[in-house]
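For this depiction, one protein chain was excluded, whereas all remaining protein chains were kept in their positions.
Should a chain be cited, it is by its letter among A, B, C, D and E, assigned in written order, with residues numbered from 1 in that chain.
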Amino acid sequence: MIKRALVLLFLFALGTLFVELLLNYTPDTELNQTGRYYAEHSAQDIGTANITTAIIVTYRGLDTLGEVTVLFLTAAIVGVLLGRGNHKGKSLQRKLPPSGELLTTGSYLLVPLILLLGAYVFINGHLTPGGGFQGGAIIASAILLMLLTDPLRHFSHSLIAAVESISGLFFIGIGVLGIFYAGGFLDNRLLPLGELGALFSAGVIPIIYSFIGLKVGAEFSSMLVNLSETEDT
Amino acid sequence: MITIAMVTGFILILMGLYGALTNPNILRMIVSFTIANTGVNIVLVAVGYIQGRTAPILDEAVPVAEAAARIIDPTPQALVLTAIVIGLGVTTLMLTYAYKLYEMKGTLNIAKFSELKW
Amino acid sequence: MVESLIAVAAALTGIAFLFALLRFIKGPSTFDRVIAFDVLTVISITFIVLSALIEERGIYLDVALVYALLSFLGVIAIARYLEGRF
Amino acid sequence: MIEIMPALTLLFAAAMIGAAFVAIRVKQISIAILAAGLVSLLASVMFLFFAAPDVAMTEAAIGSGLTTFLFFFVLGRVRGDKHD
Amino acid sequence: MTAIGLINRDIVSYSNQCIAIKQYGELLLDTKTRPKNGVRKRAVLFVTLLLFWVMLNGTLAVDSFIVGIVVSLAITILFCSGLSFFTEFRATPQAFIAGILYYIYFFKELIKANFRLAVIVLSPLMPIKPGIVKVRTRLKSRMGRLMLANSITLTPGTLTMEIDGEWLYVHCVTVESTDIDEATAQIVAGFESYLEVMYG
Partner (left out) sequence: MESLLDITGGVLLVAGAVFLLLGGLGLWRMPDLFNRIQAGAKTTTLGTILILAGAAFLHPEWGFKLLLIGIFLLFTNPLSSQVLARAAHRRNIETSPQTSVDMLADAFSQKATSENDLSEKAGSDKDAEEKS
């Protein structure tokens, strides 16, 4: 009971803090300095219609690199913890009947569409909402639908690892090329900026975002596949 | 509108923390944690919102010349986007640990893990 | 005129949303809650379309696309779990 | 006449708090997970109301399918746990 | 640092990858257990995906079209057993006419059934008599059966629960007859006559 009282006390303190914050908060009516800079300059400097994309890929490109690294580490830790390869042959022996005909046919119909939507989301990341992370999550959702339809489906681990590492390599390679041929690491002006609103615009941002999308999709997929190949304890 | 969202976010944070701190079951602690995570994201997005403005995407509705006067702050959005993706990674990691803990002890009750007592 | 019609539509949809939410909170069995979840996600797509109409931004529809294609995955996941087929 | 967007925001705020309450209080873990998924789906619509379509799309793609599946997966694996 | 790690991993995984591509002739899927699509089905899938791509982009500009071809080709190769709306569609004029008529009939039924259900929901006594009946279908193709089940499900008042061979198990809000042939005539026959021409 004393633990619960402590918890309530802590939450009460936190709540008071929040109320204090809320009472003293005055909403902005104008953009602050950074926001104004991004709003005014990203169209000419970066050439993206979606300013969030400009921030993620170029202005704060190193943060994104760090984020991708964190995801990579997470996927690796999940893989190590679950120890795939130890019971590769055994996992296929689980006795599960297949799902009903409707779900099977429906998933065959929907999976290509989900993959197409994922590709659309990350290729158009500089024009419409979305980008590499969303597209990667959508692609992983397609893998998830396959797993839900048939939990025993076997996926090629080495293919997922290959997609992940190759796209990561190209992401960094493009960033390094930017040091030599453009303004700096992950500078997008390797290619001409093009016209605002066209698909081939904003320099290398669509290419970078495609690689990020493939990488994130492969990372999430490897987490899903690793988890699904664990044994029923 | 900003106030509504901030109040919601704070309430979600408090509820999530309450659940995470009082539940004995590890899986439920993780569920509560995701709720608190969502609350934090809502607060951050609400901070970046400016009344009467629109999304930071330039198209026919928002030409480049008017951008600075019509869009909201894009920086918190970029941060929250990162936070959500990392949140999924963290959740997966926690769930993997929970699975390994269960494999080790055959239970998910936090009181049974006496090595973790402080 | 059109604005007021949109407002009426939003109000009616909001009432439907409340009904589904009540079913979610009350729902005697797990399955009742799952079906309420399904209905809530479908109604949320409506809200996204309505907000796109109010703000007059066509790009919001991309979110509705993702929502329409992915929100059923949660329902299928829980249905498969309850079937005992993982 | 009330403004539409604040009213909708209020509706979604109430729904999220209700769903979070269900998630904290309900006995079955499966419903708690479902309610957490609902919180994140509703949060996605709320992000859209706050003019953040990128964030909304991320939350919709991640919160609905992937998180829910991962939770149910682990829950299915630890099914024999009687010390609930 | 990340770069070096990635390069290391890449070198390690490259040899694995060569083996993987050899081992799994189809890249993503293990196709030993499930039917592979023939060239015609893959072409149909490719065209459908391209159509969806153009609709998603809302433009026929050359650049987006080229990217669409690449993406659709990649998905067609990777996900080789995918279906599309026009897989197994008989490309005859009758089939196209039947398709149009099918959608008209479907929306008519949808609206009619919705009004019927609205009356039930609004009436205070709830005059319902639910039950699960068994009906028969003659359709053989996968897409045709999926479309039939989806049409039955989308019409309020009937809900397909299971397909087992030629039998469909349908939940009805108001059961009108439990006889198999009569129920088939009421629930299935309308959609089936069009779908049979379309998909066979």
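Quick note on the criterion: a contact is a pair of C-beta atoms (placed from the backbone, for glycine too) under 8 Å apart; a residue touches a chain by one contact, two chains touch by 3 or more.
Values in this document were obtained by computation on a predicted structure and should not be read as measured data.
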Hidden partner chain, touching residue among E:Ile77, E:Ile100 or E:Ala118: E:Ala118
Those residues of chain E which, in the complete complex, touch the missing chain: 52, 55-56, 58, 110-111, 114, 117-118, 120-122, 126, 128-134, 149-150, 153-162, 164, 167, 169, 171, 173, 175, 178
Hidden partner chain, residues of chain C it touches: 1-2, 5-6, 8-13, 15-20, 22-23, 29-32, 34-36, 38-39, 42-43, 45-46, 49-50, 52-53, 56, 58, 61-62, 64-65, 68-69, 71-72, 75-76, 79-80, 82-85
Hidden partner chain, residues of chain A it touches: 95, 97, 99-100, 102-103, 106, 109-110, 113
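Throughout what follows, only the chains that are shown with their structure count from here on.
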Connectivity without chain A (remaining chains kept where they are): B, C, D | E
C-D or A-D - the one linked by more C-beta pairs in contact: C-D
Gap in Å, rounded to a whole number, between the CA centres of chain E and chain B: 35
Interchain centroid distance [CA atoms averaged], chain B/chain C, Å: 21
Computed distance of Cα centres, chain B from chain A, in Å: 16
Chain D, residues touching no fewer than two other chains: 5, 21, 33, 49, 51, 53-54, 56-58, 61-62, 65-66, 69-70, 73-75, 77-78, 80
Multi-chain contact sites of chain B, meaning residues that touch two or more partners: 7, 18, 49, 54-57, 59, 72, 77-78, 81, 85, 88, 92, 95, 99, 102
Arrangement of touching chains [line / ring / star / complete / other]: other
Chains touching one another, given as label pairs in label order: A-B, A-C, A-D, A-E, B-C, B-D, C-D
Residues on chain B engaged by chain A in the complex (per definition of touch): 2-3, 6-7, 10, 13-14, 17-18, 21-22, 49-51, 55-59, 64, 67-68, 71-75, 77-78, 81-82, 85-86, 88-90, 92-93, 95-97, 99-100, 102-103
Interfacial residue positions of chain B with respect to chain D in the complex: 1, 4-5, 7-8, 11-12, 15-16, 18-19, 25, 27-28, 30-32, 34-35, 38, 41-42, 45-46, 48-49, 53-57, 72, 77-78, 80-81, 84-85, 87-88, 91-92, 95, 98-99, 102, 106-109, 112
Touching residues (chain side chain A, partner chain C) in the complex: 96-97, 99, 103, 110, 113-114, 117, 121, 128-130, 134, 138, 141, 144-145, 148, 151
